[in-house]
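Some chains omitted; the rest stay in position.
Chain lettering (A and B) follows the sequence in which the chains are written, and residue indices restart at 1 in each chain.
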Amino acid sequence: MKKIEAFIRHEAFDEIRTRLAGMGLPSMSISEVKGSGRQGGYTESYRGARATIFMRPKLKLEMVVDDADVERAVDVILELAHTGEPGDGKIFIIPVDDTVRVRTGERGDVVLAPHPEDEPEG
Amino acid sequence: MRLRSLRTAWVVAGMLLLGVPGLAAAAGDGPSPTDIAVNSVWVVLGAVLVLFMQAGFAMLEIGLSRMKNAGAVAGKIIINLSIAVLMFWATGFALAFGDGDGFLGQMGWFMNATDAAGDTNSLGLNSFMNAIGAYNIPVEAVFFFQVVFVAVSLAIVFGTMLDRTKFIGYVIFGVVFTGLIYPIVAHWTWGGGWLFQDGFLDFAGSSIVHLQGALAALMGTIILGPRIGKFRNGKAQPIPGHSIPLAMLGVIILWVGWMGFNAGSTLGAVGLNFADIAVNTNLAAAAGVIGATVASLVIFRTLDVSQMGNGAIAGLVAVTAPCAFVDPWAAVVIGLVAGLLVPPLVVLVDRMRIDDPIGCLPVHGISGIWGTLAVGLFATESRIGALPAEAGLFYGGSGHQLWVQFYGILATIGFTGACSLVVFLAIKYTIGLRVSEDEEAAGLDISEHGMYGYPEQFIEVPGAFPESTRHSAGLSSLTRPTTTPG
């Protein structure tokens, strides 16, 4: 089991999610972060005072997957998050010891088995 | 029956407010076009101020509701305003102000200005309402002023019911309340009905508008029950509103609108000292804020901003009945007491396990009662003038006026309380009044309206978070070429 943590542009997410879900990997979480890296800061100005903002909004995508799925998931992200400009982000792969599904109490790899996405309600 | 003479007395009393001889000329040959114009300008603009109070209620209720329900509150306000306008036009105005008996009016449906008797009011219109004939303004000005009042009363109703009521429940209750319940009670006093004849005084509606609204609100919240999570182990939990700034904007708008609400209730300008009423109203509002602030400090040891705002409204509600009948210092006392009562009453309501998110019951209910009674305490002989009423207890009255005010309140409580209860129960046991637990948890915005009121706070909106390969501050369009900078 590995956790993939990807810091990407917001624009890229929609397609990534669709592709991953299509591959049986719809389970993931995202959150807002601000980040800096190679991409430079930019200057904002308010009432004549200026400051440089180094931390730009990024999306953090986290998904824990079975070892077998790591590479295909990374490939998808790599392909779709790529623009070639500074600020495209980074992907980190982190070891995970165990996984528990709260609904059933199941543990281990079985929790991470790829599955199709359910139909939307409503 | 003919109420004209009574209503004329009412207007004459108004004139006496000023303490001057008044419109001597007008007595002879009817009001001049100029006088009608002045009166109309005042009343119509007063009505516009009262209409603006809808923005006040919207902001207050939105501010004190949850973020996930903010859009639903917005939708509720606009539909209820619309219902009030249409229903009061269709039936309410006739029931309240049409000629009829002491209990309800019986003609003038759809503001139709012709009655069987072919009576003519002073403006040359065939008139269904002798009550209004005595006002020197067109019937449409009266209608406009009154219709925005009923909309205020309806807005008050739903203050306790935020965050868990079905949209359709608002709609149905609104139709019945504005088309039937409110107009009947309004008729008793303002339509020249039995309470008016008994000498009951409620200048601009502490009981007619505010107490009525609060009574319906009380019934509504009792039948709905509290919001999920409001009471835990019998203890009230704070469920803070999501935007004190918007709530305070609402309070200030209400304060401003109240200038039309109270001072505009002279229903005329010539020979009337409405500025006096405006001053009393301001003093009471200010004193209400001071009262609530001090009480919050003493009781909670904190300066609760939402209750400071409540204090203003409590002062305004309380002075609404007496504003034309009392001296300025009395207005200050009335407002101060109303404000002081707010914080303890908020706690009391909580203790009774009644969920009242915006403080509607203390602010419109108890303050409405207090204000109506205050007439019986502070009204002065000279300000009552020719009205069939008596000075207040503190001004040499026998206490009779207090007694009239008291049973007027009781009648309102009995009638409006009972009617509201029946209607809400009927809704509950047919289509249902409250949303499901899931929908409440999800928020009314998404479950009833399909979209959050603040979408970017809840869902991933495409492009909501500004990211781009590069962006830079300032002035792109003015100093840079239109091509994307490299």
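The working rule: a residue touches a chain if its C-beta (ideal position, glycine included) is under 8 Å from a C-beta of that chain, and two chains touch if they have at least 3 such contacts.
All values derive from a computational prediction rather than experimental measurement.
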Check: Per chain type, how many copies make up the whole complex in this structure file?
Finding: A x3, B x3
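Methods note: only the chains that are shown with their structure count from here on.
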Note to self: Rounded to a whole Å, what is the gap between the Cα centroids of chain A and chain B?
What the structure shows: 51
